[in-house]
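Read the structure below first, then the notes.
For this depiction, one protein chain was excluded, whereas all remaining protein chains were kept in their positions.
Order as written gives the chain letters A and B; numbering starts at 1 within each chain.
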Amino acid sequence: MLIFTLRRLSLFTFTMLLLTLLSFSLSFLFPGDPLINISGAINATPSQLIEIHQRYQTDSSLFWQYIAYVDQVTSGNLGLSMASQSMISHEIMNLLPATIELSIVALLIAMFIGIPLGFLAAIKHNKATDNIILSVSMLGYSLPVFWLGLLAILTFSINLGWFPSAGQISLLFEIELVTGIQFVDILISDSPYKWQAFADATAHIILPACVVAVAPATIFIRLARTSMIEVLGTSYIRAASAKGLTFNQLIFRHATRNSLIIVIRHVGLQFANLVTIAMVTEVIFSWPGIGRWLIVSIDQRDYTAIQSGLLVLSCFIFVVHIMTDFIYAALNPLARGIKHGER
Amino acid sequence: MARDKIYLEEVFPSPSMQLWINFRKTPVAMVGFSCFIFLVVLAVFGPLLAPHSAIEGQLNIPLLPPSWHKDGDVSYLLGTDELGRDMLSRLMYGTTFTFGLSFIVVIISLILGVVIGSLSALTTGIKSSFLNHFLDVILSIPSLLLAIIIVAILGPGIENTLWAVIMVSIPQFIHITRYAVKEEFRKDYVLASRLDGASPFRILHYSIFPNIVDRIMSQATLAQSAAILDIATLGFLGLGAQIPLPEWGASLANGLDLFYIAPWTVYLPGLAILFAVVSTNLVGEGIRHALKMRKER
Partner (left out) sequence: MNCLNPFCKLALLMVLLGGCNDQGKLSLSQRSIIYCAEGSPESFNPQLVTSGTTIDATSNQLYDRLIAYQGDDNTLVPALAKSWHVTRDGKKITFYLRKDVAFHQTDYFSPTRLLNADDVIFSFNRVLNPDHPYHIVSGGKYPFFQNIEFDHLVEQIEKINDYTIRFHLSRADNNFLANLATDFSVILSAEYAQQLSVSNTRQYIDTFPVGTGPFKLKEYRVGSLIRFYRHEQYWQQPAQMEQVVFDITSSNTGRLTKLLAKECDVSSYPIAHEKITQHSDLTLESVTALNVGYFGFNTTKAPFDNVLVRQALAYAINKKALIDTIYQKHAELAHSILPNSSWAYDDETQAQQFNLDKAKQLLAQAGYPQGFTMDLWAMPVQRPYNPNAINMAKMIQADFSKINITVNIVSYEWNTFLQRLSLGEHQSFLLGWSADHPDPDNFFNPMLSCSATKTGSNRTFWCNQHYDDIIHKALKTNNISKRKQYYAQAMTILSQQTPLIPIAHSKRYQARGNNIIGNIMAPFGGISFYQVSKLALANEHSSEQDTQKNTPTSVDNH
């Protein structure tokens, strides 16, 4: 386990290095003055400008400038947004939890729908059910997510009126922003309308989470199906079947657990994919998350925000990736000896 | 006089022919394949076949519904948008952009990716480890995010979208080529060639490539469907094709304002994207299925 941890840590540091290098170089690649791009201080007075020059070490060589940049980032200064002139770290702190909330709920939905369906398809391998599930999953995988979002709004919000079409919660409820995750904030707030707010927030999250979950769910279907087929073909299952276990016992006691392990491993990979889909969905459902903020920043040519947003988002995705690797390695001892480049 | 059959088979199909025969046996894959060919033809000849211009509209007929509506007009089969442009022509021109470009993206990134991947598979030691880590990093950043970064630097526009999606697709090919080449290198027939004294390039060219071509092809279809979706998403977000190019994602975004009065301007581009991605995926599935069947024989 130790070697595994050390390997992962080295990967982590290497990645952080690369990401910060990429982010740092962005300030030179974007049009405009690199110092303004990196700090976002478009309204700075001359004295403030001198102070910023000092902070980012603009007189020294590129190497020291990079070190100064990393220093600023690790101490929490991600610059000011060019559009709103507020601290980017504050804005991100408010927005990132909303994206996390959406992604986690979507991941759960994708897992709870995708994995059982995949197992079902594997059990009924090569029969009608299998083909139907595969076709539906191929359709789900091919749908452009923005189109799906629009259709969902049209059907469920306008025509049927079941779910609201935008936002995280009705604006009438004033839930104080503490953690940024709406459900947690509602529970710890002292508003008199706690339970209505909770129900309202649930209604608001269902539609966007389902839309985000469609593509990952189809991938889970495929993964679960492949792994279950593989497990069902192994000798220990055949042995158990020969011993006389019933079908239910076989599936639930043995096959499921072993197939799950392979699937869980891919959850980490899927998360990156999911966050990207969530970004586009946030734009359609006006979900106040970091994806929508990033896209608006690109529209506004707010280079500081783009730079810092990308750094934070990529870091976040990578951290989740490493964490799921750890969880998987903890669950499955076979994984710890895994070699480079094998996935 | 009837010729006696001395051998069981007169013709031994090559691995590629075997693949094709297996592929042809799957009806679903053939349907997908024909759709795919249809789209390729449309992408190349669309501008010639389209009945009206996709860019200039007849301003006196804005927002005509599709012809099966009572207000529709058969000469504008799928209706018009708010500037009177024929939807059918727009979709046909759009095939060139969304589908045609994705094709080009895949070809370029395939060539570059395979070359880099196979060269890097020959390296060992620190270089190899470094490359592995680098690839891991790039692969862990979602492709859309990377495409957005590149577009943010280069600015919006269809050429920059092209570069962005190419750069984003290359890592997949590098990774799969590396993996496949490394795997083949461990096999005995390659060992035999090496013992014979063949140079690495010769081994690559004669021994390994023919055996990994199929895996690369199946990856290529996956990459293409991802590229179609990426180009359309970038177009939808306003970062891709600019006004007034009829790229499918941009057309969809254009129709968003008219969603309530002219929903076909939103439905039709979406259906087009769906159609293209499904046919590409069907072809991909067919190739993978045929590969499996060939292996199982």
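Going forward, contacts are C-beta pairs under 8 Å (C-beta built on N, C-alpha and C of every residue); 3 or more make two chains touch, one makes a residue touch a chain.
None of the values given here were measured: they were computed from a predicted structure.
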Absent-chain contact - pick from A:132, A:199, A:239 or A:330: A:199
Contact with the hidden chain (one of A:66, A:173 or A:326): A:173
Residue of A:10, A:86 or A:234 touching the missing chain in the full complex: A:86
Positions on subunit A contacted by the hidden chain, ascending: 43, 83-84, 86, 91, 94, 153, 157-158, 161, 164-167, 170-174, 192-193, 195-196, 198-200, 202, 286, 288, 293, 296, 299-301
Residues of subunit B in contact with the chain not shown: 56-57, 59, 62, 82-83, 242-244, 256-261
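By our rule, only the chains that are shown with their structure count from here on.
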Gap in Å, rounded to a whole number, between the CA centres of subunit B and subunit A: 25
Subunit A - residues contacting subunit B, complex: 11, 14-15, 18-19, 26, 29-30, 138-139, 141-147, 150-151, 154, 272-273, 275-276, 279-280, 283, 294-295, 298-299, 303, 306, 310, 313-314, 317-318, 321, 340-342
Parts of subunit B lying in touch with subunit A, wherever the complex brings them together: 128-129, 132-137, 140-145, 148-149, 151-153, 175, 178-179, 182, 225, 229, 232-233, 236-239, 249, 252, 256, 259, 263, 266, 270, 273-274, 277-278, 281-282, 285
